[in-house]
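Taking it in order: structure first as C-alpha cells, then the write-up.
The block that comes next holds subunit A.
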Amino acid sequence: MSILHTVNKSPFERANLSSCLGHANAGDAIMLYEDAVIAAMNGTAFAARIADAAKGCKICVLGADLKARGLDPANVVAGVSVIDYAGFVDLAADNASVNAWL
Partner candidate 1 sequence: MEDDFDGGTVKKFMFVNRKAPYGTIYALEVLEMVLISAAFDQDVHLAFLDDGVLQIKKGQDTKDLGHKNFSPTYRALEGYDIEKLFVEQESLEERGLTAADLMVDVEVISRADMAKLMGEMDVILTA
Partner candidate 2 sequence: MAYECNGKTIEADEEGFLVNISDWNEQLAELIAKDEGVPMSPEHWEVINFLRDYYAEYQIAPAVRVLTKAIAKKMGPEKGSNKYLYELFPYGPGKQACKIAGLPKPTGCV
C-alpha cells in the first residue's frame, strides 16, 4: 500500500523532511508545499537527497507555493514534478493513506 507523505515545513527549520525521507518506501509519493517547497530547488543543501529520493518515490511540489516565494518552477531538482491543487488532490486519491509530517 502506498502512502502520500506531505511536508510543509522548511528542512532548514525542522527535521520533518529528513524524517519523512527516512521513512518513505519505494512507490510512495512525497508532496512538498508551503515552507517545504525550498527543498525542491536546485542548488540547496538538500538537492542531492531529493534527487536520490526521486529515484524510488514520486516527488511533487506545489507550484503556487513556489510562485508565491519567487522560486522558479523551471529550476526544481530533476525528477521533481511541479503540480497544482488539483494534482495534490489526485495524489491523495491515488495513494492508500496520507502521512502528514507536521
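If you want to know what made the cut, all candidates are chains of the complex that A comes from, given by their letters.
Going forward, a contact is a pair of C-beta atoms (placed from the backbone, for glycine too) under 8 Å apart; a residue touches a chain by one contact, two chains touch by 3 or more; residues count from 1.
The structure displayed is predicted, hence computed values, not measured ones.
Trainee: Thinking of the complex as a whole, which of 1 or 2 is in touch with subunit A?
Mentor: 1
Trainee: Which residues of subunit A touch candidate 1 in their complex?
Mentor: 1-3, 15-16, 19, 22-25, 28, 96-102
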